[in-house]
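All protein chains but one are shown at their positions in the complex.
Order of writing sets the chain letters: A, B and C. Residues in each chain are counted from 1.
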Amino acid sequence: MNIELRDVQFSYGPVKALDGVTLQIGEGACGLLGPNGAGKSTLLKVLLGFLRPDTGEGLVLGHDIRKDSFGIRRVVGYMPEDDCFIPGLDAVAFTALFGELSGMPRAEAMKRAHDVLYYVGLGEARYRNLETYSAGMKQRLKLAQALVHDPKILFLDEPTANLDPQGRTEILELIADISSKKDIHVLISSHILTDIEQTCGSLVILNKGKVAAQGELAALREVRFSLYELKAKGETGPFLEALRHGECRVEETEDGIIKIYLPEAMGRRDVFRLAEESGIQIRHFVKSRTSLEDLFARTVGVD
Amino acid sequence: MSMAPFLSVYRFSAKIVRRSKRTKVFIAVSVLPVILAVVLQINRLASPGRGLDGLAVFSNVVMGFCLQFLVLLLSLFFGTSITADEVDNKTLTYPATRPVSKTAFILGKYAASVSFLLVLVLTSTVVSFLILMADRLSYGAAWAFLGKSLAALGFGTICYTALFTLAGTFLKKSILFGLFFCFGWENVVQYFPGTTQKFTIMHYLKSLLPGMEAGVGGTEGTGLLKFLLFRQEPTPVVTAVITLVILTAVFAGLACWVFSRKEYLFDE
Amino acid sequence: MAIAERGYTHWPGSLEGGRRPWRVLEDFQEMLKGADKFLHINPAYFQAYYGSSFLIFMMLMIMVGSGSGLIADDLRHNSLPLYFSRPLRKRDYVGGKFGALAFFLLLLTLVPGILFILLKLLFAGSFAFLADYPWLPFSFIGWSVFISSFFSLYTLLLSSLGRNRRYAAILMVAAYFLSDVFFGIFYGIFHEPAFCLISVQMNLRQLSAAFLGAKPQFDVPWIYSFLVLSAVMVAAVLVLRRKIRVAEVIR
Partner (left out) sequence: MIPGGLAVRADKLGKWYGNVLGLSDVSIEIRPGITGLLGPNGAGKSTFMKLITGQLRPSIGTVTIDNQPVWNNPEIFRRVGFCPEQDAFYEDTTGREFLSGLLGLSGYSAAEVRDRSDRALAFVGLEDAADRLIRGYSRGMRQRLKISQAIAHEPDILILDEPLNGLDPLSKRKVIKLIKDYRTEGRTVLVSSHVLPEIEALTQSIVLVHQGKILAEGDIHYIRDLIDAHPHVVAVKTGDGRGLAAKFVGEADVLSVRFDETEGTVLFETRNRDRFFERLTRLAADEGLDVEEITSPDDNLQSVFDYLVGK
């Protein structure tokens, strides 16, 4: 196990941010999900030794979070959530500075800074002053500084915030690449569920400072056979009416997806038959696995 | 231009000024003359033989502290804050997307800051006067001096705030400019002989005060370049007032002009 | 007995062409008349340089210009977590910032001192100057280090109080001049030299006189000034330890 925590509690004054967190995180990429204020950022800060837990203990790659925070900081790369930079520097100087602060020799840090900046896709812009960077570029820069000292674990706090779709895909591909091929383990805190779905093998869901669920992603997404999702083109009113008449439970989401809970008596064919009778086309039809969003809503307990 | 937008900006920014935590620090600074007055008065009553004149002490406080320090400092901070705070905190977008012209916005905020500062400075001056002159309140000349002091402080606040509002609209390091101006330029050049001293605002403010002879209030300045302490050659009061009003109008007008032309980009 | 002519009189001078635009410069010429002593380097010269309020004012401007944002900017741009996710202690961080500022301040204090000595040696062509005043290099080096350290800590203290560098700058100047103004008022009224202890500037000047072997302006033992300034430095360190927190309370 790379990360182990036992019964960790932490409070900001009267507010309990972490309330008895016990978890194990293994190889590869792990997602950390939870609504804002669930304690995700606090958990990362406890793991880094920024905050000292009130009770409980933990190990990160064998380093005790209470006693050996320096040991942890040498092997961990941290990408904070907030926008952060140092005005007046260019990207190379910035990244090299943090390489040096991690203990790399100056020349090595400089060389390494160029490499990681290319890796995160800032190669062309690396001599520009950081104040001229767009929000998306700052996001990449934060990733670069987290990677510069070649860490063994990466803690990424909302890595895709502020990114455009292309940038988001690229960063997620980078993360997947790092975690699967480069032997660096990754802990990603995010509330963009699709990010986690695309990159992570395992998952921890936090809610109100407690672990609401943890385990392998595949195991957590159990299959429900009777639920289908479809998209249709045409006047769907009569179709839905017919379905309801056949004792299906039907839900329509905001983004135009129709969810159908089929009773035992009905099969898939009946759905198509009703569609054809109502004169609409079915353009999308899948058996629904419990989507991460449903899992999230269920474990967090609000919908 | 109708007054309504101006007044709504005035009300809104007056609330924000009052709410800000920094304001409390500056209120504390403004209370200092009063504390000073209390201490001095107690001391004076305790040892009556030392012949300290309450009015002399008061004029020392006004010249040394209120005019040459407090007014400069408050105007500098509040004046530059008018635009710089909104740009730094990226809140400028909110008022900029309201049916309020940029001129009304600047003037409203300026008026809110100035009236707040006037209340602060003038109240603390009057209170310290009352404390220091508690035993001689019937002395008419003292009241005349108080009136002139208040005028100088008031004009100072109005004029300096306008200048620093202007500085805040287009200078990135407006504070650095302001500090150089206040404690480098104003504090020194006002003592230069001849025409040169007329290049400071302080010169006109001091012209409003009666009989400022060489060195009164001067020694408690920075003591910077002491050999330069020449006498003041006052400008007639009417000219001084007219100059101050014109300067204020020019600064405020320029501030509005710059602000309505300039595009403010937040560092994105 | 001469009787002055009344009414119109002639002017006995001769015209030299219009010089009005240069009036202002003339005023300056008057002022610079003291400058001929410039190259006369002796201990008094050092005392004058290191005790001058001009030097202190310039240092103040450097502090405002490049020091006010040292910590305030990091707070504003949330960079502290970046630093402290490295194997870095608070004292390393503060030490680094301190070093950066102290470097600039030493440029104004130590470097001119060394230049004066070099110039003197160069012009004199012998080491007699150093033989006459062997303590002088140690004094001015010691004093440069002290005043630079004091101002660096003072700057860091005020810079750590908020996220706004303009506010920090104002506070720096305000605290400095405020203490001075108060001293001026009290001293002006009571003529009690001990009031010099409330002024940052006067304390610095007292102490510089003590370092450089000059007679202090006020008859107050220098050790008190030293204690006052040291107390400010200790307070700065204590506040910095409290203010620089890696993890803030999240919303």
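One rule holds for everything that comes next: a residue touches a chain if its C-beta (ideal position, glycine included) is under 8 Å from a C-beta of that chain, and two chains touch if they have at least 3 such contacts.
These figures come from a predicted structure and were not determined experimentally.
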Residue touching the undisplayed chain, where the options are B:27, B:42, B:96 or B:119: B:96
Using the touch definition from the top, which of A:173, A:235 or A:276 touches the missing chain? A:276
Given A:39, A:136 or A:209, the correct residue touching the omitted chain is A:136
If the hidden chain were put back, which residues of subunit A would touch it? 34-37, 134-137, 158, 161-169, 191-194, 230, 233, 254-255, 268-269, 272-273, 275-276, 280-287, 293, 296-297, 300, 302
Touching the absent chain: which residues on subunit B qualify? 4-5, 8-9, 11-12, 15-16, 19-21, 89-91, 93-102, 260, 263-266, 268
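One rule holds for everything that comes next: only the chains that are shown with their structure count from here on.
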Among all chains, whose Cα centre is located farthest from the one for subunit C? A
Quick check: which two chains are joined by the most contacting C-beta pairs? B-C
I'd like the Å distance between the centres of subunit B and subunit C, where a centre is the mean of that chain's Cα atoms. 25
Which residues of subunit A are in contact with two or more other chains? 87
In the complex, subunit C residues that touch subunit A: 73-74, 77-79, 81-88, 246-247, 249-251
Going by the contact rule set out above, which residues of subunit C touch subunit B in the complex? 23-24, 26-28, 30-31, 34, 53-54, 57, 61, 64-65, 68, 162, 164-167, 169-171, 173-174, 177-178, 180-185, 187-190, 201
Residues of subunit A touching subunit C in their complex? 12-13, 17, 37, 41-42, 45, 48, 50-51, 70, 73-74, 76-78, 80, 82-87, 98, 101-103, 145-146, 149
